[in-house]
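Heads up, the thing below is written out as structure tokens.
Heads up, one of the protein chains got dropped from this complex, but the rest are sitting where they should.
Going by the order they are written in, the chains are A and B; count residues from 1 in each one.
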Amino acid sequence: MSARWKAAALVAPLLLFLLAVFILPIGAFLLRAVQESDVAPVLPRTVSALAGWDGAGLPGNDAFAAVIEDLREARERDRAAGGGEIARASARLNADWPGFRSLLPMTARRVAQELEGAPREALAGISEDWATPEPWAAIRRAGGPVSDFNLLAVLDLKRDAAGHIAAAPPDQAIFRGILWRTLWIGALATLLCLAIGYPLAWLIATAPPRLVPWLLAGVLLPFWTSLIVRTAAWMVLLQREGVLNAALQALRLTSEPLPLLFNRGSVLLAMVHILLPFMVLPIYASLKALDWRLPRAARSLGASPLRAFLRVSLPLSLPGVGAGCLLVFIQALGFYVTPALLGGANDQMLPYFVAFYASRTVNWGMAAALSCLILLAVAVILAVYGKLIGFSRMRPA
Amino acid sequence: MIATSRLALWIFGLLALVFLLAPVLLILPLSFSAGSFLYYPLPGLSFRWYADFWTSGFWLPALWNSLRLGTVAALLAGVLGTLAAFGLWRGNFPGQRLVMAVLLAPMVVPVVIVAVALLLAFGPLGLTNSFLGLVLGHAALGAPFVLVTVLAALQQFDAVQLRAAAACGASPLRAFLRVCLPQIMPGVAAGAIFAFATSLDEVVVTLFLAGPAQRTLPRQMFSGLNDSISLTIMAAAMVMVLLSALLLLAVTLLRRKR
Partner (left out) sequence: MLRRHLGAIGLFAAGLALFPALSTGPALAQGRDLTIVSWGGAYQDAQREIFFRPFQQQSGARLLEETWDGGVGVLRAKIQSGANNWDLVQVESEELLIGCEEGLFEKMDFAAIGGRDRYIPQAVSECGVGNILYSFVLAYDRARTAEGPKSWAEFFDTKLFPGKRGLRRGPKTTLEIALLADGVAPGEVYKLLGTNAGVDRAFRKLDSIKQDIVWWERGSQPAQLLASGEVAMTNAYNGRITAANQNDGRNFGIAWAQNLYTLDSWVIMKDSPNKSRAQAFLKFVGEPRVAAELPPRIAYGPTVKGANELVSPEVLANLPTAPANAASALEISDRFWLDNLDKLSQRFNNWLSR
């Protein structure tokens, strides 16, 4: 018992460290995908007035009066403390119903003055939008404390005024396409790595022993070279006034420089280059551990070389193939720097959009929802791997 | 038949190695160019881009930041990772599989997610734009490599030696420090070098967490590539490649020692 606790106590520092600076921050970040904390503080009365509304037609008079009161108070708070509460609420609402970015601040400015007539007419006078159900439905959906708005949005879905899930409007429905693009680029990179990596690993595993260190060094040196250096190398090679175009023109193979950069091909090329060692090393490890008497026995029993390979050597090296594919595919899904530098506008993958929403539009909710999507994909791949091959057979490269 | 397929395999394999090695090897000589364009033939040789690297006021501080950050992060990851590996090796405790999953998680979570999460968590704590915040982030990313490497080293260590030390009256701590640690030291050092290399390679967390005073070499290269590719970046790439080669050499020597 005490030995167990001592062992646990040794693990505890790293465990606590990773909980504090890794697991908890990521958990808190992912929670933002469902948290709704921007609208309720600005429009508390409106949100509760809308709770009983059925979503058909317009809400009752109390909701109109509540908006005016809420916005007056929120504007006072913003002006006093500079908290930007209204701006944040309108950003969130704008994501659901485009138009809120100007509607809410404008209404806040106008209701600060004396209003003519009853709340319903006064708001309709400020903007006709208040006389339609859509903005009200958006406020109710964002009332919080949690909603599925962002999670639906990254699947190109949204809820209509009555609360039913429906397809997002075509000009907003971009995320399924990006998800497939991400998976497709990842799969293609994995397949290419496998097609190049397996023969290379086989060669190293069967080469004369005195050559092996040199061949291995050829894999390890790029493996240790920084990702940013290798990405930079491709940029310099492929750019318009770069090494490759200059060489092609010097050899008179082309008369005009070719546009080699900022397309899907350049992204894929660099990704395969960067990820290839992650495929070669595990396959090499499993081939090295292979008992080479078995394929030889198959051959001596009359199997053709191809048959011996397919029925004996290949199955025995599958753990290495599985580990290599796992490593390459998971890393490919997380690629950000390389596509950002080498790709065009429609070669960007999910991680790019996480960074985009986090650093360029302050939409933490969407960044978190997209992160959930990536992590889900990673989890599915890990689960499939665990089911097919199992983690206990994975060898450290 | 076998000879031809063997020949084809060699040709294919060597071409694959050329594909792996050539891009970086092709661009490095550009950094010695006397001109300013990014293709061959070079108009002449000079060290002017290295002089620019040395004097510009951007690159040298970035190199220094990278080395300092990598060292501290590797030390932190090394100490925590070694202790945890020893604990995991010593005994079973409840929930070990789950613990292991947590400890290895930084290897599979895409780094952009880590970066945004840390930005949001560290911001209110004053840990962004600080050296400490970067150290914590990079140590978390590097720790699993230490753990895996040290666990592999411990597989070679015979636990009977610890019991023998205990029988001779040594406390567990003394036994660990005097008997176990010296034998697994190559593994510990290799793990720390992996963690250092992870930090040296890292762009995205730095992009989100670092202020201009904490810029690292890869981060500086990233913004340089975004802005305009100059040959100074090629000089910086040369420095990075030399550092990587040194690290690879160190790990290879440590492996041999083991």
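Criterion: a residue touches a chain if its C-beta (ideal position, glycine included) is under 8 Å from a C-beta of that chain, and two chains touch if they have at least 3 such contacts.
Source: prediction; values computed, not measured.
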Report task. Sort through B:Leu63, B:Val102, B:Leu119 or B:Val251 and give me the one touching the missing partner chain. Result -> B:Leu119
Report summary line: Residue positions on chain B contacting the omitted chain are 68, 71-72, 75, 78-79, 119-120, 122-124, 126-133, 135, 177-178, 181-182, 185, 209, 211-213, 223, 226-228
Query raised in the report: What is the set of chain A residues that contact the non-displayed chain in the whole complex?
Result: 78, 81-84, 87-88, 91, 94-95, 98-99, 101-102, 105-106, 171-172, 174, 177-178, 239-241, 257, 259, 262, 345-346, 348, 356, 358-362
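Everything that follows uses one rule, which is that only the chains that are shown with their structure count from here on.
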Report task. Just give me the whole-number Å value for how far the CA centre of chain A lies from that of chain B. Result -> 24
**Report entry** Complex interface listing, chain B residues touching chain A
**Finding:** 1-2, 5, 9-10, 12-13, 16-17, 19-21, 23-24, 26-27, 30, 37-40, 80-81, 83-84, 86-88, 90-93, 99, 102-103, 105-106, 108-122, 136-137, 139-140, 143, 147-149, 152, 172, 197, 200-201, 203-204, 208, 218, 221-222, 225-226, 229, 233-234, 237, 240-241, 244-245, 247-248
**Report entry** Contact set on chain A toward chain B in their complex
**Finding:** 3-15, 17-19, 21-26, 28-30, 32, 196-197, 199-200, 202-204, 215, 218-222, 224-237, 239, 241-243, 245-247, 273, 276-277, 305, 330, 333-334, 336-337, 341, 351, 354-355, 358-359, 364, 367, 371, 374-375, 378, 382, 396
